[in-house]
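Right, one structure below, let's go through it.
With one protein chain removed, the remaining protein chains of the complex are shown where they sit.
The block that comes next holds chain A.
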Amino acid sequence: MNKPMRRVGIAMITMVVLLLANITYIQVVKADQYRTDSRNQRVLLDQYSRQRGSIVSQFDGQVLADVTETDDKLRFLRRYANGPMYAPVTGYYSVRYGSGGLERAEDDILNGEDPRLLVRRLSDMITGRDPRGGNVQLTINPAVQSALYNSMTSKGYTGAAVAMNPKTGEILAMVSTPSYDPNALASHDGDDQQQAWSRFSDDPKNPMLNRAISETYPPGSTFKLLIAAAELENGATADTPVSNAPNVKLPGTNVTLENYGGEVCPGTTFKDALAHSCNVPFATFAGQLGADKLRQTAANFGLGAPLSIPMNVVPSSLGDLDSQAALYQSGIGQRDVRLTPLQDLMLSATIANGGMAMKPQLIKKLLAPDLSDLQSFSPQELTGTPALSPQNAAVLRDMMLASEANTKGGGKRGNIQIASKTGTAEHGTDPKATPPHAWYTAFAPAADPQIAVAVIVESGGNRGLEATGGTVAAEIGRAAINAQLGGG
């Protein structure tokens, strides 16, 4: 009986060797694959227990996001000051749902894994200090941000507002309403996180959508700035005569395109047409310029090109422009033309900057944990090709000053010269019965622009079908200008 028993003994050894071989395969060969699997919470939890860097404003060093030490396993709780106000800027950081917005875009710096932080990490390891993440300094001006956020939310508007320094491309504010509180997602309580997540994602108003860069809208009359720039570059002047007819027939169709309210345009020059936002002249201009010239000008404004600030910006688009009728309708920012609010802002900002589009940027500096500089960002031209000459930019600025003079709405200050353009964009399947989007894009002071701003209030805000860019959106844009220029 000993012989089979010895064989059983060998079988036992074989079984254990099989197990050993298998765990070698799993823990040595395949270990990395399992360790880095996105569903493996361990790595994430490890990261979450590291002291994450802060997100601060370049003005007054105001802190938008930082951590506070807790006594639970995750050690550091992410905190957002004024969470909903800055959520479109900061994004969120959640154990269960990962990260979004800037938290994701600059994750390597914030969690300390960026190669530029490697040396410090090594020294931390040697000195036994807990590794920490780097910090991100933003271009955001809290005064402008809160002015925009408060005016949007005080009236319960759904929409977005962006402001930037037209000379540098530094984004001064980025607001999207309604917003959400990233603090709820950062909670260390799994159930709280889950509740917050479903509350935000089930909300039909989609508070987690960053409307400023992730949503496109028909720009309406604000798009006339682009047509005007193309027309000026094409040789027109402020005094070029235009038709004041109340409507024009779209070529190749029986449909007519009307001025706002079907009115006769109060003037007969190019300048009057922009000042009163008459549709007929701009539709005609677009038709005359043709698709290629429009596309060229649009491209020089940065329209359609991929952009990251460093969050990715959804590209704006002109649509197909496949017929004269399409060109006519596109000329007033309708049909298939769709812009992000940021791109709409870049129309006025480029004009403010003498015709050269600057690359929008949200980050001023990347800082090491000890606040020493890792990288500073300097202003960059967006395309390198001016969208219009400085002379034409000045002409267009004056036309926008006239437009502002015709624009109603509150918030005007006598001492600040604003150049602006409003827009009232039809949308939806039944445009005449759907409250229009109200737009306002502007820069100030006209002589030496310090701030450009674009505002969209979706579906008429609180004015319904009667809403116009001037009555709904202008007041919000002016609030931002006043905040930046110290007008209060």
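Definition applied: a residue touches a chain if its C-beta (ideal position, glycine included) is under 8 Å from a C-beta of that chain, and two chains touch if they have at least 3 such contacts; residues count from 1.
Everything that follows uses one rule, which is that contacts and distances are computed from a predicted model.
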item	value
Per UniProt record, name of the chain withheld from view ["NADH-quinone oxidoreductase subunit H", "2-oxoisovalerate dehydrogenase subunit alpha", "Cell division protein FtsW (Lipid II flippase)" or "non-specific protein-tyrosine kinase"]	"Cell division protein FtsW (Lipid II flippase)"
Touching residue (missing chain; options A:His188, A:Lys293 or A:Arg463)	A:His188
Sole residue of A:Met12, A:Leu371, A:Ala405 or A:Leu465 that reaches the chain not shown, by the stated touch rule	A:Met12
Touching residues on chain A - with respect to the absent chain	1-9, 11-13, 15-16, 18-20, 22-24, 26-28, 30-35, 37, 39-43, 45, 72-73, 188-191
